[in-house]
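What follows is a short report on a single structure.
Other chains dropped; remaining ones untouched in position.
First chain written, first letter: the chains are A and B, and each begins at residue 1.
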């Protein structure tokens, strides 16, 4: 009963409702849509804000406290693309290229899913560790590398491995997350204080506006559902749950709080839709973008922010 | 006014290829180019570029030979896997020798 209340409270929070409004507007063929420079700017703002806040927290945290979570996150970044790949190949009968393309997405992370997971906790009085944004940064890159390695080891590919690596490492999301982390870590709470109103006061509202646009974008991906077939739809829901549960269990063992483990679960379960698609498009142009974008954006993202996150919290609490 | 007749090559492709295409056409011999942002629809639906912003529309005024080189590069390397269109027109350019 109580879990259903929590689920409802998530579904009825303005952030999720704005996401739904975006979907509806798009389905109604409304011209509602954030101008793309603004959508872009909001992404930059959100990534930089979580980087900075994570860095400021790292500044205050003894290494001993986050070394285990960090190692476990790294491990998950290496394991999850492999599990995803094998599920797709063996159960889903996907060809090698598309399987590794999709695996790169499910191994990497969606920063917005992470933020929604943190917010969900705060709303319900559960605060996750302040250094969790550092885990997002750790989780972003390795999976993409692992997945591309799988694709490139066996055969020659049309795409460029080096260009793809550069696209990830020098990509906006890594720059902002990692750059923000380091800057926050160097300048600490005192240095951060003057700029914190900008990056904290408006943060959740900016996220809300961002999710409106995410709704519009997700709606466009829903068209792909007809094409991708039932297996991928199931994959986009079940594999995240499995990855999430694994992450929560490991997170718990690494000493994370209930909220921290749940947030780790949410991020590990999430699929990248910024860094991974760009890298995959360059490295594996033969892969079909409809598959990986529909799965990541049309299925896993909406599933996670509506139902998945409450599930991860429930599991983390149960585990305790 | 004396003008030179050159080839105007127009390429519309995914944003993610912009840098690569510009590097290549410069190597092939283009002395300049003009870029505009574009969106569009063709035979392929999806591309990664929705996340990367709109497509890029590249115009370059070049000699006949360079035009052929550009077309060949694109046919051989990009047509198969990427969203790309390329077409050639004639254009009468003032100060045309600057561009060859």
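The definition used in the following text is that a residue touches a chain if its C-beta (ideal position, glycine included) is under 8 Å from a C-beta of that chain, and two chains touch if they have at least 3 such contacts.
From a predicted model like this one, the values you see are computed outputs, not experimental measurements.
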Quiz item: Across the entire complex represented in this structure file, what number of copies corresponds to each chain label?
Solution: A x3, B x3
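One rule holds for everything that comes next: only the chains that are shown with their structure count from here on.
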Quiz item: Just how far, in Å, is the C-alpha centre of subunit B from the one of subunit A?
Solution: 35
Quiz prompt | Residue numbers on subunit B that touch subunit A, as the complex places them | solution = 14, 16, 20, 45-54, 80-82
Quiz prompt | subunit A - residues contacting subunit B, complex | solution = 36, 40, 158-159, 163, 167, 217, 220, 224, 273-274, 277-278, 280-282, 285-286, 288-290, 293
